[in-house]
Structure formats: C-alpha cells, structure tokens
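For this depiction, one protein chain was excluded, whereas all remaining protein chains were kept in their positions.
This part shows subunit A:
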Amino acid sequence: MAKRVEATGVTAYYGSFKAIDNINLRVEPKTVTALIGPSGCGKSTFLRSINRMHEVLPGARVEGSLTVDDENIYDKDVDVTAVRRMIGMVFQRPNPFPTMSIFDNVVAGLKLNGVRRKSVLQDAAEKALRSANLWDEVKDRLGKPGAGLSGGQQQRLCIARTIAVEPQVVLMDEPCSALDPISTLAIEDLMFKLKDKYTIIIVTHNMQQAARVSDRTAFFSIERTGDPGRLIEHDSTQKIFSNPSQKKTEDYITGRFG
C-alpha cells in the first residue's frame, strides 16, 4: 500500500525559469516527510513534480528522475493518469467540486476509474470519510453540496476524496494553511492515522506542525530571488529541529532567516 519515493537530480522549470535545481531526496514508505523552507524556494514545485502535476502548467517541465518503488514515473511510456492515481494530492486551499454532493465528491476518483456499482461506491465513501475523520459530521447529509461544508470539513473532504482511490503516496501542500487550530489538529491526527497505510509528503510553513507530524524533514532554500531552490538538508525531524548540521537550516528554524 505504501511505496518508496526517490528523487534523483530533479530540476523543474517554468518556461525558462529554473525553479528548483538538482533535488535528491528519498522518502521511505509509511513515513511522513515534511518539506519546509522560505516562501518561493520551490517546495510546491517539487511536490507537484512528484505526481507530474507540474507539467500541467503551460511551459512547465521537469528533468531528472523520480522513482516510485524503482519505477521511473517520468519514463516516456508511463501513463500520467496512472501516476496521479498512485500518488494522490491534497491542495493548499480546499477544492471540492462545487457542483457535486459530498458523496459524489468522495467517489469522484472511483467513478473516473470506472467503478459504477452503487454498493461498492457507498462502502468506499464511508471508509474514506471515516479515515478522514469526517464521517460522523456528514453522514446525514451526504447528498448536500460539498462546497457547503466549513473550510476544515472541506479540506477533510478533499483528503477523503484523495484516499478513496487508495493511492500509494499522499502529497499535501500546506493542507492546514486555511484552517483554524482545531481543524488543523484534526488533520494532524489524521496524518498519524494515514501513516500506517500511506507514504506522506507534506509542505508546511508551520514549524510546530512539521515537528509534530513528520518523521523526517527536508529543508529547502534559495540564495537570492531568481535563483532556483535547492535542498539544503534532509534528516530525521528530531535531528533537524535539535541539531541541524547546516547553519542555514538552524537560522531558518530558529527564525533568524533572511
């Protein structure tokens, strides 16, 4: 159910602008890895290159290799949709499909995969919503629009939608940045739970959050604006937050950055 992700020499461009340069990072199965670093250092760019969402933008491209259990997802004959099914993504702002009910939102991915049987969909929806800690709050109004939920509920709905297709890896780009502390805690709890089954990579600006939820932390940074982002240090979260080996990392986590 969970796979190892390994980036080797990943470099990503927006047109001619190089946003990240030569990222080498290995993420073990069933762990949570936090990506931290100052704004604009390419965390989102790197995250989006892991499920090939980067190339969706016009002119954007990725070089290097990214393997998931030794399969290079950037191989020419790999089906992009299969990659994205295997590597789910939760976005910074909750983005449920506005025209769909809660239920239809959760099973959207399954329907895209051709699952039609009502009973299968119902079971899958309940399971995903339970894993996302949302079931009790919405079980009586599954037919209501997904966009009518609170922000935190919407984000958990998006998580449910992502895990309903049972991916191997779950990517989260600042999933709590639009949420209140209670919803944030709910989602952090959720990450603990999901770790049993999935490999999780999360971008966060919240140091406490990184320290709380992640096993390993990767620190990205840029020299100056216009330079590409680089991976400065990658180690166990404990080490990064107590005794980082790079001066830059220490400056950043102690707030002396910039």
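Throughout what follows, a residue touches a chain if its C-beta (ideal position, glycine included) is under 8 Å from a C-beta of that chain, and two chains touch if they have at least 3 such contacts; residues count from 1.
FYI, contacts and distances are computed from a predicted model.
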Protein name (UniProt record) of the chain left out of view, among "Phosphate transport system permease protein", "Sarcosine oxidase subunit gamma", "Ferredoxin" or "Molybdopterin-synthase adenylyltransferase MoeB": "Phosphate transport system permease protein"
Among A:F46, A:F91 or A:Y252, which one touches the chain that has been omitted from the display? A:F91
Specify the residue from the set A:V165, A:I240 or A:I253 that touches the hidden chain. A:V165
From the listed residues A:G42, A:G64, A:G109 or A:P244, report the one that touches the chain absent from this view. A:G109
Tell me, which residues in subunit A touch the chain that this view leaves out? 51, 53, 56, 81-86, 88-89, 91, 93, 95-101, 108-109, 112-113, 144-145, 147-148, 158, 161-162, 165
